[in-house]
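Take a look at the following structure, please.
With one protein chain held back, the other chains of the complex are shown just where they sit.
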Amino acid sequence: MTNLSVNFCGVNFKNPVVSVSGTFNFGLEYGMYFDLNQLGGITVKGLTLKPRLGNPPPRIAETPCGILNSIGLQNPGVEAFLKNELPMIRKYNTNIIANIAGNTIEEYCEMAKILSESGVDLIEMNISCPNVKEGGVHFGTDPKMVAKITSKVKKYCKKPLIVKLSPNVSDIKAIAKAAEENGADALSLINTILGMRIDINTKRPILRNNVGGLSGPAIKPVAVRMVYEAKQSVSIPIIGMGGIMCGDDAVEFMLAGATLVGVGTASFINPTACVDVIDGIKKYMEKHNINDVNSLTGGVIAY
Amino acid sequence: MTNLSVNFCGVNFKNPVVSVSGTFNFGLEYGMYFDLNQLGGITVKGLTLKPRLGNPPPRIAETPCGILNSIGLQNPGVEAFLKNELPMIRKYNTNIIANIAGNTIEEYCEMAKILSESGVDLIEMNISCPNVKEGGVHFGTDPKMVAKITSKVKKYCKKPLIVKLSPNVSDIKAIAKAAEENGADALSLINTILGMRIDINTKRPILRNNVGGLSGPAIKPVAVRMVYEAKQSVSIPIIGMGGIMCGDDAVEFMLAGATLVGVGTASFINPTACVDVIDGIKKYMEKHNINDVNSLTGGVIAY
Amino acid sequence: MLKKAHITKLIKKEEIAKDTFDFYVEAPQIAKAASPGQFIHVKCGDGTFLRRPISICDTEGDILRFIFQIRGKGTAELAQKEVGDYIDILGPLGQGFKIKDKKAFLVGGGIGIYPLLMLAKKLKDPKIFLGFRTKDLVTLEEDFKKWGQVIISTDDGSYGRKGFSIDAVKEMIDECEIIYACGPIPMLKALKNLAEDRGIECQISLEQRMGCGVGACLSCVCKTVRGYDKICQRGPVFDSSEVIFDD
Partner (left out) sequence: MLKKAHITKLIKKEEIAKDTFDFYVEAPQIAKAASPGQFIHVKCGDGTFLRRPISICDTEGDILRFIFQIRGKGTAELAQKEVGDYIDILGPLGQGFKIKDKKAFLVGGGIGIYPLLMLAKKLKDPKIFLGFRTKDLVTLEEDFKKWGQVIISTDDGSYGRKGFSIDAVKEMIDECEIIYACGPIPMLKALKNLAEDRGIECQISLEQRMGCGVGACLSCVCKTVRGYDKICQRGPVFDSSEVIFDD
């Protein structure tokens, strides 16, 4: 019998695969393509305290083996989420991870407080969104800032607190440590890497926001490295993400140190990517006679 | 008449295309595939004060639309370069850019001094190599460190000094500024982004060095963004590189702010990539009735 | 029943104008479910990453027809497919035209004419205004003629009327109770204004760069009275009165 279930911050996941924030809206769209009950968890679109319009289009550009996006956190706000979206998706037997972003530390605290009283299972604090002017990424690139925001939000957060890290940093280890030491129950990484494309015919950036976040297979090696490095420096569990397209990719992240894995951009190409990744992990385990998926985590034999 | 020639730090380049360091050895290998006289310049393999063995193999891994490398600066040392390699390649009518890397600031200074007395045309200071333990990248991720090393090396450097920046940073603008304010005559960016791949069958990293530097089209959007950001914050010229495969890619870098463009990994797939890029730039200029290649630099019309 | 990506087989391929390809694929489920104005999201090949949105042009039994112009890497790759090859297609997607029993004008410009064919079939005697840049690009004239009166304009006057379709539309606007349109933004803007002036209904199909194509990523928005709406899910067809064209 293969065991796929994972205990993550005291929450039971039936398997290590979650959808990541921002590529899965609030779940229902891909719910038309597969049974959401199959998922370990669903991370919902990033929420802000007030509704947010987002950036003007174009918001997406294709790049070699990846995409740039500059959605800019369009969302109905945390209250509307709790009222309109959560009840719909709470019906599924899967964990719900709320993803939050704020302009100020106070906003993060406020959202953590509100969501702690709600039916979500875990809270992921996005301090790494490259697509908003205030807040977002600047909270996530300085260890001191990470320490400060984590310790403050932790006070209000009654659910497991996952801190989502930015890859746009020199030393992910220091950032990871700062989050852990200040109360993070888990880490998730990586968010997108800041990038740009220019249309050489019009001389205009393709994204109306000029720059956007790079995701997809192109960034996978960077993500695997960062998960590996973070794992070396903290003992809290990690959700690994960045370019996972199939089960083998997910296994690579787990070997690097991830306890859960997140599937994002892959869904755009293959709407059943999340469940295909679960199947792929199972196949790998069968092939290699591995009984417990947890034994993969951190299993890399580094030189 | 289309003008392709560029004045870069007072040195005349017949066109804006140079080979980058580390993918072109000392020029002669690709000299079998095209006439090196066609190039704007040749950046030679990274040099160290003493000969360097480099890292054990495997040193290269394929990734989606890119590669990881961990060569580890294998090279014969600056003296052997001057004695054995430079005379061979100096015969060509093209600019030679020496690329240097040191374990200590003193080593950088020493090399700058030696090379200033030599026949090379410009000196590129690599403070961003992710593949060596001491030195290398740590000089390139902290603006204070960049300021210090640049100002010191500048004292010994009698040729135009190009500082090659690391993309593994949160704020490329601050780093670029630190280099400019302390005497850099030009910048080049980006070096590779640190990444990792794990063989899920053996559970071993594919690179013997565990991690390596990511290059190729996968990183192009990150490189374009960094060139664009650097250009906003400095007035010294920039060599743009990172995933350039064709003339259109080169034009994109120039629009973002590059004065020269570097072709690296592309040569592995297409040995005449450098000259094909030159041709592609020419074609673009003809199509758009552009007479002077210099008019492309920084031509992006940002929103 | 769950939706899925369909592996379809290319059974007929024709280059109907320079760089313009007419594809017929075997796609029973898509063909059966499709309604006019909906689109498909196509995996063009290994050399591109995202899918590409293409309008459904027509269906006939198990056969799905779509027509596309080479615009970049993806469409160029798709054009390489040969009869017998397989194509991975998601669809039908989005909300198509809402068919009303009114005297209809169909207005299409450039690649915007393709989604109108299937619509024309479902309407009673529509007037069909097709605009092209020049004679060589004129396509589907015979196909459309089967379903209504066709008025062709070319920008350079090399075929049909000279000028934009909108001029022809304006001349005959008294006969119009509803406009269905797809094409370049300036054309859609002009039609929106015209429809508002005349107080008639106007449905327009919009384009935007897409990620998922199914409403999950919020990439493909346009500005409407409600804020930013997803074109792939709420659209691609919108009531022109909802859409805000600003610049």
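Points worth noting:
All chains are identified by letter, namely A, B and C, in their written order; residue positions are counted from 1 within each chain.
Criterion: a residue touches a chain if its C-beta (ideal position, glycine included) is under 8 Å from a C-beta of that chain, and two chains touch if they have at least 3 such contacts.
For clarity, every value in this text was computed on a predicted model and none was experimentally measured.
Put simply, the missing chain touches B, C once the whole complex is considered. Considering the full assembly, B:61 is the residue among B:18, B:39 or B:61 that touches the omitted chain.
Interface note for the absent chain: among C:28, C:45 or C:227, the touching residue is C:45.
Chain B meets the missing chain through residues 22-25, 29-30, 32-35, 45, 53-54, 56-67, 69, 71, 74, 206, 216-217, 265, 267-272.
Residues of chain C in touch with the missing chain: 45-47.
By our rule, only the chains that are shown with their structure count from here on.
The central chain here, found by comparing per-chain C-alpha centres with the mean of all protein C-alpha atoms, is A. Chain centres here are Cα averages; for chain A and chain C they lie 36 Å apart. A separation of 33 Å divides the Cα centre of chain A from that of chain B. In chain C, no position touches at least two other chains.
Those residues of chain B in touch with two or more other chains do not exist in this structure.
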